[in-house]
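Complex shown without one protein chain; remaining protein chains in place.
After this line comes chain A, so read on.
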């Protein structure tokens, strides 16, 4: 009898839950709106502690820094115009425009000073504090050796911001679009305290949108047009809904049932989407490559051996068979669309002279391999290929294993698939023969990739070393720092050496398969792999 009562009580509780859930239907919005899919939740809206792309996108939607990307164009945002830069490239003076926070407060130079200092203060625990390296005293402050007030940024007056650098940073302006460099309203941040950026209540915006209905961990949120935004007249879409969807088939189904207006796809669904008329491939600033450990495997010191490995890989076939999306076969380690000058693309320009090094040519690969082995006096080795233990990581490793064994006579390749973090630590400690790695840019400049392969860089896992290359990279940072044309040419020269020598074997540039309604126009995709919704319209 008592048991029956328990069953009845249990059923009643479950039914009550069911009925309670009935009440919470989402309301429809007025005006123009679109629903955008995100692959994960917003983890924080605090510009100082944000690290992931999803939070980054929400911050870009709701805030404005000194600059803003509109597609490939870097445009002054809170900065009124281009800054005055001292001759040595170490001092930047920005005039700020008349802009407001969403609570009506004016955005002042002091807001930048406060925000920047907050990011570099160790107590804030910002993982991006290192981006400030190069701003005067930043390294000492993050190391706890100096007070945050000594950071090289000052508010000359309410609308004038002066930044002092330790040395000229040619790409400094492009870094200013990173949320870590956004202004923060001191009064508001202090009042919110620990809760700053944790729910929509504890956010203050100065950008195109304000975030609503975000509980800090939820799968949905809403961004509504910010009427106090200085450029509000060019914000045409009233509401951007955010919806987390993780399963690609679900994403496709939701897109086709018109529940999503922008959806990212991967795997099989990306291949299916490619044939649809709403398809868009978005170039990511991410390159994947093969690093050859010259310290552990001496034959990799031989240039011909490295060139042979590169020529043995059919990148186009690899993308088609393994990735099955519209990723780009990489000719060099700088992604396309990342770094441009006067309409010229760095990667494409470099490819014009060095494409042959990454061209699939089995006969050439075999010849170089045999010659290389003869030069080093070694016989064909057995090598371990280190990769991630994800499906894609494993399949990539299997493809490379078969193609390398087939085209390089006598070579045996074994595969070690390990979790991401193990792969990183093994690569950094030199515990590998060959490793399948990738890199994405913190800021859109070729140097964020080329820097990796200098002799003393801690991410140069293969330990390839070339004195001429090192000198060119150094020259780009010193002699050429304040001369964009000279710097461009120097970096091109460095890129050519790296590609010709195959100091690293580039594989592909990631392209995000996306479906986007044709009714959305004017939406731009930035080299920092985020959207700019200013100027975008929906019919």
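Points to keep in mind about this one:
Operating definition for what follows: a residue touches a chain if its C-beta (ideal position, glycine included) is under 8 Å from a C-beta of that chain, and two chains touch if they have at least 3 such contacts; residues count from 1.
Heads up, the rule we're going with is that contacts and distances are computed from a predicted model.
Here one chain is missing from view; checked against "Dipeptide oligopeptide nickel ABC transporter permease", "Sodium/pantothenate symporter", "Succinate dehydrogenase hydrophobic membrane anchor subunit" or "tRNA threonylcarbamoyladenosine biosynthesis protein TsaE", UniProt names that protein "Dipeptide oligopeptide nickel ABC transporter permease". Touching the missing chain, out of A:216, A:281 or A:362, is residue A:216. From the options A:78, A:96 or A:129, the residue with contact to the unseen chain in the full assembly is A:129. Not every partner is drawn; the one left out touches chain A at residues 2-3, 6, 10-11, 13-14, 17-19, 21-26, 43-44, 46, 49-51, 122-123, 125, 127-130, 133, 142-144, 194-198, 215-220, 243-247, 249-250, 253-254, 256-257, 259, 419-422, 424-425, 442, 458-459.
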